[in-house]
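Here is chain A:
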Amino acid sequence: MSLDAIPIHVVNPTPGESALTGNAPPLLRELAEQVRRLLETGEPSAIDLSALPLTPADLDWLRDRLGSGEIAVTLQANGESTLNETACPGVWWVTHHNEQGAVTSQFIEVAFVPELVKAHPQDVAIGLEQLELSLSGL
Partner candidate 1 sequence: MSASLEKVTQTLKEVIDAPIASYFESCVHCGLCAEACLFYTETGDPKYTPIHKVEPLRRVYEQEYTLLGRLKKMVGLSRPITDEELDQWQELVYDSCTLCGRCSLICPVGNDITYMIRKFREGMAVSGHVPDGIRGATQRTVEIGGPMGLKWPAVANVLKKAEESTGLTIPVDQAGADYLVLLSSMEIVNYPEYIEALAKIFHKAGISFTLASDAFEATNAGIQIGASDIARVIVSRIVDAAERLKVKYVLSPECGHAYTAIRWEGPNLIGRPYQFEVVHVLEFLDGLRQKGALKMKDKFAEPLILHDPCQIVRRGGVLQAPEALIREVAENYIPVADQQKWNWCCGGGGGASAIHTDEAEALRAKAFGVKKRQIEAAGVKTMVTFCANCRIVMEEAIDHYEMDTKLLGLTELLAEHLED
Partner candidate 2 sequence: MPGPLIESLARQGITRRTFLKYCATLASMMALPPSAGRAMAEAMAAARRPSVIWLPFQECTGCTESITRSHSPTIEGMIFDMISLDYQETLMAAAGHQAEAARLDAMQDNAGKYLLIVDGSVPLGLDGAYSCIGGRSNVEMLKEAAQGAAAIVAVGTCAAFGGIPKANPNPTGAVPVSDIVKDRPIVNIPGCPPIPVVMTGVLAHYLTFGSLPELDDKGRPKAFFGETIHDRCYRRPFYDRGKFAKTFDDEGARNGWCLFELGCKGPVTHNACATAKWNGGTSWPVESGHGCLGCSEPDFWDAGGFYKALSVPADPLRIAGVAAAAGAAVGVGLSFANRAKKGAAKKAHQPVTLADLEKS
């Protein structure tokens, strides 16, 4: 039996007016500040979208403003994660899903490369070991 078979469903109380709360525009301003800081000091930062009172309409509005860039990274780690560059280079839209496909957290990350994309030195070292191991077999 699928979930849809259960005759309980939620009708949006206000179809079509999943209204903008006005919380999104200040975020853009904060982002601009963070991008400026990235350029000046190289310090990355992030905004936790799930911690803010944003409606789906707000998120759509934000996504619309930021647009989409050239790079889209997909990470398969205990559910899918997407790290998409926006039209503004250095600003990344990061969405984590769990194994059931539900969004568990969502961030806008300001960095040259998102933290999660970078390889950790320790992991690189392990990778090198493996590489050397396979070299030695040649």
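A quick word on the picks: all candidates are chains of the complex that A comes from, given by their letters.
In this text, contacts are C-beta pairs under 8 Å (C-beta built on N, C-alpha and C of every residue); 3 or more make two chains touch, one makes a residue touch a chain; residues count from 1.
Only a predicted model underlies this, so the values are computations on that prediction, with no experimental measurement involved.
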Which one touches chain A in this complex, out of 1 or 2? 2
Provide the residue numbers of chain A that touch candidate 2 in the complex, in ascending order. 6-11, 13-14, 45-48, 50-51, 75, 77-78, 81, 96, 98-100, 102, 104-105, 107, 109, 115-116, 120, 122-123
